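Only a single protein chain was left out; the remaining protein chains are all shown in position.
The block that comes next holds chain A.
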Amino acid sequence: MAHAFRRRADGSLACRLDSEEKAIISQVAQETADLIRADLGIDRDPEVLRKAAASEDPLRRLEAEFAGQDAREPADSAVKRLFPAASEDETLAGEFRRFGQQELADGKLTDLTAVISLLDASGPGHGEVVLDDEQALSMLRALNDVRIVLADRLDLQRDGDFDTVRMLQQIGERVEEASSEDSDQVGSDIVIAVYELLSWLQESLLRALD
């Protein structure tokens, strides 16, 4: 069972998560990172690109430059929410994407990777996850990005939609009692549970930071 984030005497922030919770958060963070990479066509290690950009070989530098500028328009509905159009003016939005999307993606991927490493570092089993303020910022942004992806999968469009989804889930449970659950329902039950866990964790971190 998870325990909320709190500020410790040494200034760090800590929460307790059990092994299952850590594994689930790691998994959804990894899936979010994979989704961003796949949808935007980022299959290169940013470190490789940085090296290529500093290379003596002009062809490699050119290649790195083009790789950075190849800002593919997101196709997946969740990735669209993570990389929204910066303007209603399509020309302006396209320009913005060309110059900023790669950096934005790098930042999001860095945050997601940081969270996975932090959870790994807390060791197997029930344990404390400890963050400094910089890591707390990565955690907040990564939790939010994962929640955006889950919300898209749950088709949350407007305020209050999550309450509706949860209410329908409870009604569904009552109707389906005794009858065998279909696998779609089990899938969305898990998404709802993970979304609630992440929302609670993010809120608890915000309170601890306050």
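Definition applied: contacts are C-beta pairs under 8 Å (C-beta built on N, C-alpha and C of every residue); 3 or more make two chains touch, one makes a residue touch a chain; residues count from 1.
We take it that contacts and distances are computed from a predicted model.
S.K.: Between "CidA/LrgA family protein", "Sarcosine oxidase subunit beta", "Chemotaxis protein CheW" or "ATP-dependent Clp protease adapter protein ClpS", choose the name on the UniProt record of the chain that's been left out.
M.R.: So, among "CidA/LrgA family protein", "Sarcosine oxidase subunit beta", "Chemotaxis protein CheW" or "ATP-dependent Clp protease adapter protein ClpS", the name matching the hidden chain's UniProt entry is "ATP-dependent Clp protease adapter protein ClpS".
S.K.: From the list A:42, A:156 or A:194, which touches the chain that is not on show?
M.R.: A:156
S.K.: What residue numbers in chain A mark contact with the hidden partner chain?
M.R.: Missing-chain contacts on chain A: residues 81-88, 92, 96, 100, 103-104, 107-108, 140-141, 144-145, 147-148, 151, 156-162, 199, 202-203, 206-207, 209.
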